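Okay, handing you the structure first.
Left out: one protein chain. Kept in place: all the others.
Chain lettering (A and B) follows the sequence in which the chains are written, and residue indices restart at 1 in each chain.
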Amino acid sequence: MRITLGLDSTSLSRRYPRLAILATLFMAFGLPLGLYVAALAVFPLNTPERLDAMAEQWLGYDLAGSPYRYIVYTAFLLLVAFIAVNYTAVFGGVSTWVERRVAGRMQSRIGPNRPGAAGFLSWVADAVKMILKEDTIPAEADHLLFRAAPYFSMVGLLLPFVVLPFGEATVVTDMNVGVFYVAAASAFVVVGILVSGWASNSKWALFGGIRGAAQVMSYEIPAGIAMMVPVLMAGTLSMQGIVRAQGGWPWQWFVFQNPAAFVAFFIAVTASLAEGNRTPFDLPEAESELVAGYHAEYSGFRLAIFLMVEWANMWIMAGLAVTLFLGGWQVPGYGAEDYARLLGTGLLPAPGWFGLQLLSMLMFVVKTWALVFVFIWLRWTLPRVRVDQMMSLCWKYLVPGAFLCFVVTLVWQLLVPPAGVAFTGYALTALALFVLAKFAVATRRNISKVAGHRVDLGNW
Amino acid sequence: MNTQFAIFVFLALATLIGAASVALSRNIFWSAMGLLSCLVGVGGLYVMLSADFVAITQLLVYIGGVLVLILFAIMLTSQIQEISVSNRSVGLVGGYLIFFVVSTLLSFVALWAPWRLTSKEPVANTTVALGDGLLGTWLLPFEIASVLLVATLVGAIVIARKEVKSDS
Partner (left out) sequence: MPHLTLSHFLVVSALLFGFGVLAVVTRRNAVAVLMGIELILNAANLNLVAFGRYVAGGISGQVFGLFVIVLAAAEAAVGLAIILAIYQMVRNIDTSQATTLKE
């Protein structure tokens, strides 16, 4: 006998197809868009001065002199953190669905397609399933550390969101040590991996933890040095400063401004893939060797946290690469003076300013999603590397390569005049477009070889 | 200033409880977790002293480097539970005695010495000032430190590698 719950999403969407489509549209577009709009509305207000002025003007309340001012500021910070954490969770969930659908396409199968339109709600179903599952703790494990370990990883994931700029004004705070801070934050992920590996009291988990620590520590070095290349070019460690030093058009991006930065971009992306334990570098959780690595003993909600960290880390990796190398939120054709002009002098910015901010957020989000797609393609294309290959790739190729890029950038900054930089920008952009065109043509040819001249998009 | 003091108390407690568990915990893994709390607390205290660059360096080098190395060494050497904490030459009582004498003496000095306080405001953008300083006033120590780091790198590899033994 088949037991159906009233909430069975499959039968619900069969019975009310429109409801399923509406729910999907709401979850797929309403939720992220709502979070973006909330971020746009809240993040720029999150300075003590603006809060003081708003309280003064609207409520007639002297917040700056009040004893409760820090409570109000903290409440605002909590609101900001709430938006950021929810965005992480929603992105982590949506990206699992995207990844499974893309993987299905790449392997000539369909992928999850039952709950909601095109199977979109499967990530919600997965999350609900995870939370409802029993949360087991191995009898011989260190209970407290076993429970605490996922949160170390989660802290390491959430810390970079403080300085990651989503738009011209949409950033929690712009530290003057931003890039350095992001590099430091990844330390907590390593601690989480090591603690979970040890606290599980299982050989697989311990090996996964040790492997993970060795891998992340090794790849921090090329990633850090490659990230110093845009810092050298912009002359600041602040994330917003680095974005402001670039322009909106592709030839004004740092990646195309000198050949060393072009190489450093690929080094940084490769190293951050390894730092985030993404395939082809997912050795700490290699199923064929270590069962599931450091989270082998986890179940239920704690496993959900580990998986969320793993997927949401893609946003950090891609967002960081976009910010440092690919122009961040810069909108083509709009400069700093346009933002200042549209901001006006009033207490609240003009509507045109919000429109421009939304456009700049859109630039950042689209670029980041494009890079996330590339990460997903890499995962489903490349096989997992061996441990010794992973180490030799890091120490024999990436570290010297990153050092070389660093030195070449120094010399380039000193010797090459602005006209040369501009010419390099056009030349490298043209080269990149040429490679992209070749790639598109080759893909088209491969598809038509298998499926004739018809690309089938019908079976969603 | 009250909020500042409350934050200071919180950070100082995190630091000292962490330090106490480094010294007293019987499980060395818990000692390492205490070290984590202590290092984060000291980093927070650096921020309160408006030394943001040093604070981030503390996070990057100590937690990302030293602490992970220590956890690594703990896992590789597999001596997690330590039955007898005390060292034979000093003993637990002697250790506590040294602790109380040292910390009381130092606290006494800290509280009663007539420090000549400066009225200078802290540097606002420490990154720029530190960068200029390291390549200007402190250039020689900076270079010596980099030579030392290379020597350390080579030395650590030489010590830790497995010797290929010949049969002679």
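Heads up, the rule we're going with is that a residue touches a chain if its C-beta (ideal position, glycine included) is under 8 Å from a C-beta of that chain, and two chains touch if they have at least 3 such contacts.
This is a predicted model, so every value here is computed, not measured.
Under the touch definition stated at the start, the shown chains contacted by the missing one in the entire complex are B. With the whole complex as reference, residues 1-2, 4-6, 8, 12, 15-16, 19-20, 22-24, 28, 31-32, 35, 38-39, 42, 45-46, 48-51, 53-54, 57-58, 61-62, 65-66, 69-70, 72-74, 76-77, 79, 82, 84-88, 90-92, 94-96, 98-100, 102-103, 106-107, 109-111, 115-118, 120, 122-123, 126, 129-130, 133-134, 138, 141, 145, 148-149, 152-153, 155-157, 159-160, 162 of chain B touch the missing chain.
One rule holds in what follows: only the chains that are shown with their structure count from here on.
In this assembly, the C-alpha centroid of chain A lies 32 Å from the C-alpha centroid of chain B. Here chain A touches chain B in the complex through residues 70, 142, 145, 175-177, 180-181, 183-188, 190-191, 194-195, 197-198, 206, 209-210, 213-214, 217, 220, 237, going by the rule given at the top.
Within the complex, the chain B residues that touch chain A are 3, 29, 33, 36, 52-53, 56-57, 59-60, 63-65, 67-68, 71-72, 74-76, 125, 127.
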